[in-house]
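Apart from one protein chain that is not included, each protein chain of the complex appears where it belongs.
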Amino acid sequence: MSLTKRDLVTVDDLSNKEIESIFSLADQMSDTLYEQSEVCKGKIMASLFFEPSTRTRLSFEAAMHRLGGNVITAMDVKATSLAKGESIADMARVIGSYADIMVIRHPWEGAAKVAAEYAGIPVINAGDGGHEHPTQTLCDLFSLKKEKGAIDGLNIALCGDLKYGRTIHSLTYALARMGASIIFCPGDGYEIPDYVVKKLTEEYGGELRKIAANDVPSLAGVVSGDKAELDALYLTPSTPHQPALLTDIGMRVDLKQGVDALYVTRLQKERTNTSDDDVKKSYPVIDKKTLKGKEFKETLVMHPLPRVDELAYEVDSDPRSIYFKQAARGVPVRMALISMLLGAKNIEMPDVEAGKASPPIYQREFGARCHNPNCAAVHEARYIDPKFAIVNFKPLTLRCVYCERETQPKYMASTKWHQGTIENKLYHNVQSHLLAKIDTSNMLFFESEEDAKAHGFKPSRFAEKGKKGGTDQ
Amino acid sequence: MSLTKRDLVTVDDLSNKEIESIFSLADQMSDTLYEQSEVCKGKIMASLFFEPSTRTRLSFEAAMHRLGGNVITAMDVKATSLAKGESIADMARVIGSYADIMVIRHPWEGAAKVAAEYAGIPVINAGDGGHEHPTQTLCDLFSLKKEKGAIDGLNIALCGDLKYGRTIHSLTYALARMGASIIFCPGDGYEIPDYVVKKLTEEYGGELRKIAANDVPSLAGVVSGDKAELDALYLTPSTPHQPALLTDIGMRVDLKQGVDALYVTRLQKERTNTSDDDVKKSYPVIDKKTLKGKEFKETLVMHPLPRVDELAYEVDSDPRSIYFKQAARGVPVRMALISMLLGAKNIEMPDVEAGKASPPIYQREFGARCHNPNCAAVHEARYIDPKFAIVNFKPLTLRCVYCERETQPKYMASTKWHQGTIENKLYHNVQSHLLAKIDTSNMLFFESEEDAKAHGFKPSRFAEKGKKGGTDQ
Partner (left out) sequence: MSLTKRDLVTVDDLSNKEIESIFSLADQMSDTLYEQSEVCKGKIMASLFFEPSTRTRLSFEAAMHRLGGNVITAMDVKATSLAKGESIADMARVIGSYADIMVIRHPWEGAAKVAAEYAGIPVINAGDGGHEHPTQTLCDLFSLKKEKGAIDGLNIALCGDLKYGRTIHSLTYALARMGASIIFCPGDGYEIPDYVVKKLTEEYGGELRKIAANDVPSLAGVVSGDKAELDALYLTPSTPHQPALLTDIGMRVDLKQGVDALYVTRLQKERTNTSDDDVKKSYPVIDKKTLKGKEFKETLVMHPLPRVDELAYEVDSDPRSIYFKQAARGVPVRMALISMLLGAKNIEMPDVEAGKASPPIYQREFGARCHNPNCAAVHEARYIDPKFAIVNFKPLTLRCVYCERETQPKYMASTKWHQGTIENKLYHNVQSHLLAKIDTSNMLFFESEEDAKAHGFKPSRFAEKGKKGGTDQ
């Protein structure tokens, strides 16, 4: 298995083995940073930033230059052809014919996926709205691995804005996959969203526990007074290669082992409307005092940067602070990734993991659609049909393949109706037993009864919710 | 003849032979894209965009990188020193001392010409207001040649905004020069301007015919109902090397041969004030249905991109659609051009064409001036004197050498008046027989009688229009 010509849209595009191989190459490259200048010679990276981000952009561009490659850059693209009404698809196709690899940041969730579908060259997601920022996650994991030797079994506390911080969501999934336990320590009103917790527990076999704040006295001091409880998620890793499953061990036990890393995030002001003052009052701040707790004795302090006030400057000189190292490591990690996607470097991956079976895909021009107004596919509906992974049948749950937001349509039909007479063009409730009888490739889902009727379907006996056998009306 | 150290401001800066030699090199380079990295090694291209254009800029920059050269970029320059009041001339001189070649896009017509006069290095016009965008035209012609083998004799339909689209005007002149016939198919209110038609008929020997819309049924459907006629221009090529002149053959005959390419353009919204809705109603849209017409059986569908709604996404997968190929070919065409202007590549051009005699140039500090408010020379009048080509004597017509807008001053005098007595300082009507008697280098033209008088001239007997012999007052 090789990474050549592949895309990196979400961390899930990479297996654990592939992540390990990227880290292994990044490790080599960071030791010989000035000796890589022939690796991508003659290659061009297009760096397309539809949202400002100096740090991420320069990290990618520095990486490409260290590899001896060239860069063409479009930053603050709002002012240019996109404003003339150009689609992501057209942009991706054209720039894809100029360059050899594309890095894209865009405010719409799923935008990188759309670009990847059309570019014809490898696409790296450098942040798509509130969705994912996978190379940030790779850098975080790489730093953890460098400092702690392995990720499996670590206790990681996440602190601050766990609601809007895109780096946090990617990170939780990746930590879960790799066998780490996570302690959530959000600012008041910035709790980790339910759908993230759901994904962690349902897809990664995590176990959620509420714990009293005074179980973690130092962190308790960080959150505001009203907040009596912290959320803690203990993950029981489910991948076959991890031998020791965490069992039902108490909170105190784990905390006696200490927190391995405290990952602090700034408030994503640009994604909220809250006034500064309200926020500042309750937002957790990590300073020297916080770090005096016993459980933090060997804790790495991490931050994706930029920071504002949530991490005091006095902590900078503490040997536990590794956030500047973490940023610096972005260059070799991105070098490794770029050179592997371009096929300029290949690391043998002998032991192919038995992947999870992919869920069935559902795509139709009409019927069920994504309800995320910031989804790139919704914005670009003139040429993209709704497309979902069917991630659950009870209750029926579709996950948009672009933004990964889920939706639960209530009505269904089969495309095979026309084989019979016109009277057979019927729709049913998704809770009816008929769902199991329709072949996945023939399924049709509707938003509402009106939606179904608008496409010429009539209610079946099973259209009414919960009814085992109804009438044809 | 060589392109080394020359500028490309308008397509007319290149002979047909030179265009062919650029295409020949572009062809070689596109086959060996990754083998050109020594061609411009050590050279610097300055990429100066005073108007946003991601696509064109990145295409030039990718081309320079493929050639192994370096790029310095200024985009959205409005915010910088030009805002401090700097002239194009100063900017060109300074950047000209940093770089080896300059690419400039600017909102003023003629701006690239001004830059070329001062830069001291080759300058490529990447779009100057509504005037020209010659490398886009080269890419269009290159695509036509690659797909159809030759341009001479092709029937090209131009569809959409033929009024404001700068790519269209350059393209018509070039197609005319190279012997193609053109069918105009404008949106309602977006007809090709009279001065373009005039130039086509007068300078390229074209012949204009109005044809009934139902002669081209498919295209007729595209324009709005009120529009009963299409404009069609049949060009009779006048250059000596083209053996077969098109003679007076009927419209139907040509259309039976089919349309070779349908060139679609978007509405240049940024150059109009029309509200969106009004425009959308009448603007032609090309879709699968349009292309069902017999005459489109082997028609290439082209578009300079970005598109908005004038070209349906359903056409993308049609094998006749070549607009993404067209965009991709911009890189090798620009590579060929850059390397030839820099003298890094030279293609033998043994057969030098007998060029048309250049019209006489007229330049004075006072008197006749360009009336185009968006002309770069008008904006930069503090250091640029009006400068015209005398393109016609009956009626007397001056063409601004910067923006190519024409003007027809009504009064004239001779600079030789001072050789006689002061009483001889007289002005005449340009329609008088005296125009033929004044040596071109001594001519003086005035905007009005007041203008002439303000410079100390008095009316001669020939000052009054049409009068063969008047009085001195």
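All chains are identified by letter, namely A and B, in their written order; residue positions are counted from 1 within each chain.
Operating definition for what follows: a residue touches a chain if its C-beta (ideal position, glycine included) is under 8 Å from a C-beta of that chain, and two chains touch if they have at least 3 such contacts.
Remember, predicted model here, so these are calculated numbers, not experimental data.
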Practice problem: Quick one: say which of B:Y34, B:Y98 or B:Y195 touches the chain that got left out. | Solution: B:Y98
Quiz item: Among A:T4, A:S24, A:S37 or A:Q363, which residue is in touch with the absent chain?
Solution: A:S37
Quiz item: Among the options B:D90, B:E147, B:E191 or B:E464, which residue touches the chain absent from this view?
Solution: B:D90
Quiz item: Just one of A:S59, A:T167, A:T290 or A:S339 touches the chain that is missing; which is it?
Solution: A:S59
Self-check item: Those residues of chain B which, in the complete complex, touch the missing chain
Solution: 41-42, 44, 46, 70, 72-74, 76-77, 79-86, 89-91, 93-95, 97-99, 382-383
Self-check item: Touch list for chain A against the chain that is not drawn
Solution: 34, 37, 52-55, 57-59, 61-62, 65-66, 68, 73, 76, 266, 269-270, 305-309, 313, 324, 327-328, 330-331
